[in-house]
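Only one protein chain is missing; all other protein chains are in place.
Labels run A, B and C following the written order; every chain starts at residue 1.
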Amino acid sequence: MIRTIVGLAIVLVLAAILITVVDDYTVPSALSGVGELYTQTGVEDTGSVNLVTAVVVAYRGLDTLGEVVVLFSASTAVVLILTLIPIGANPTPPSSIVAFTAGILPGAIILFGIYIITHGHLSPGGGFPGGAVVASAFLLVMLGSNTIPDKSKFLSSIESLAGLTFGLLGFWGMFTLGQFLNNLVIPAGSPGRIISAGIIPLISLAIGAKVASELSGIFSSYRKAGGEE
Amino acid sequence: MSVTSIIAHVLTGLGALVLFASGLGVFRLPDVFNKMHAGTKATTLGSILFLTGLGLFEPSWMPKLLLVVVFIVLTNPVSSHALARAAHNEPAEKPDNLIIDDLEESKGENQ
Amino acid sequence: MNMSLFAAASIGTGIMMIVAAVAALIVKKLISAIIIVGFVSLSASLLFLLMDAPDVAITEASIGAAISTVIFLWGRGKIGGEQ
Partner (left out) sequence: MSAEYLFYWSMAATGLGLVLIGLWGVLTRKHILRIALAFTLADTGVNLILVWSGFLPNRAAPIIDSSVTTVVDPLPQALVLTSIVIGVAVAALFVVVGVLASRKSGSADIRHMKELRW
């Protein structure tokens, strides 16, 4: 009871503060600062039609590298905890209908994920959503398989390879053009084509592989520690 | 207003109606298996009708929409099957008036 | 495009999300709460689409509705849904 009252009081005080903050906010009529700069010169600078991918991979590529490291440490912590402290494995066998569908669908889902990753500079998508889609295909495979898969070596080598690719592509830009993760070490080409935007598609592939392998690693260690219903 | 456009309007309207009925069924029917009956069959039909009507509005979207229909037809029955099995494994979800239970009887045989 | 249609869509989705979020915290069964949170994530992806952010909408739909739901279902299978 006292917990409810204290919680409600804290939330109401925060709501009052937020409303006073919002009260002063006026609807901007134009973009300001760095957002305006990105929209004005983004396509010329990077060759990527999709400005969100341009910001994620090119302008803020170093931030993305850091965020991939955060993702890496979170997934490593999950895998480490579940490997060191076993919770008890009891995967329930899937029914034959689920097993059959899990045999035919993941190919199409992985294809769709790769499409999202490789068209990240042309249409909505990129490494992060595409990697999540590919990881959900792996999840389907795991749900449909009767045995506990032991692919952790394969997954961790893909993960390391993707991280290494990201770093090496960054250093390539640093040594040739004097700027870490400069994406114009390959000529930008004409915006709107599939082979354009410098190394943005390559970095998208690396990010996608990394996200997919890390989420799959989490699911794989979950499966080892017991089935997901 | 051409014939195609009229057909498209009718199809999207029917699809929306079926989807609404499905939502109402999920809200009103008593237990898990009845709710699933409304939530799976009706949404499959409703989505197919709606997507086909949408494809008639914009003929250039038709291949992608057909792909979506194929995926819905493939995945919707399977997911509801898995859901039904999971619900069957929970004793609390079993309705009171359940008389014939084939899954329970066949459990010992084909494991 | 008609602006009031967009306003109706966003307000309807927003009210639905707020109601669902409260329901997720006070509903009795844990599994219902997990499914409702998945629904809130899916509605959030609709709002992202209305806010001209298709990239974010794709990510939120595939992660919020599928992957995080599976993660919570796994936790429920390991802990049990009492409360």
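In the analysis below, a contact is a pair of C-beta atoms (placed from the backbone, for glycine too) under 8 Å apart; a residue touches a chain by one contact, two chains touch by 3 or more.
All figures in this text were calculated on a predicted structure; none of them were measured in a lab.
K.L.:
List the neighbours, among the chains on screen, of the chain that has been left out.
P.N.:
A, C
K.L.:
Where the complex has a chain not shown, which of A:Thr39, A:Ser96, A:Ser160 or A:Thr176 is the residue touching it?
P.N.:
In the complete complex, the chain left out is touched by residue A:Thr39.
K.L.:
Give me the chain C residues in contact with the hidden chain, please.
P.N.:
Where chain C meets the chain not shown: residues 3-4, 6-7, 10-11, 13-14, 17-18, 21-22, 24-25, 30, 33-34, 37, 40-41, 44, 47-48, 50-56, 59-60, 63-64, 67-68, 71-72, 74-76, 78-80, 82-83.
K.L.:
Need a quick check: the contact residues on chain A for the chain that isn't drawn.
P.N.:
On the chain A side, contact with the omitted chain comes from 3-4, 6-8, 10-11, 14-15, 18, 22, 27-31, 34-35, 38-39, 42-43, 49-52, 54-56, 60, 63-64, 67, 70-71, 74-75, 77-78, 81-82, 85, 87, 123-124, 126, 128-129, 131-132, 191-192, 211, 214-215, 218.
The definition used in the following text is that only the chains that are shown with their structure count from here on.
K.L.:
How many angstrom lie between the CA centroids of chain A and chain C, rounded to a whole number?
P.N.:
Here the centre of chain C sits 19 Å away from the centre of chain A.
K.L.:
Chain A to chain B: how many Å between their CA centres?
P.N.:
It comes to 31 Å between the two C-alpha centres.
K.L.:
For chain A, write out the residues touching at least two other chains, lowest number first.
P.N.:
As it turns out, chain A has residues touching two or more other chains at 229.
K.L.:
Chain B: which residues touch two or more other chains?
P.N.:
none
K.L.:
Which residues of chain C touch chain A in their complex?
P.N.:
That would be residues 53-59, 62-63, 66-67, 70-71, 73-74, 76-78 of chain C.
K.L.:
Give the list of chain A residues in touch with chain B in this complex.
P.N.:
Contact set of chain A toward chain B: 93-95, 97-98, 101, 105, 108, 229.
K.L.:
Would you pull the chain A residues touching chain C in the complex into a rising list?
P.N.:
50, 52-53, 87, 116, 124-126, 128-129, 132-133, 135-136, 139, 215, 218-219, 222, 225-229
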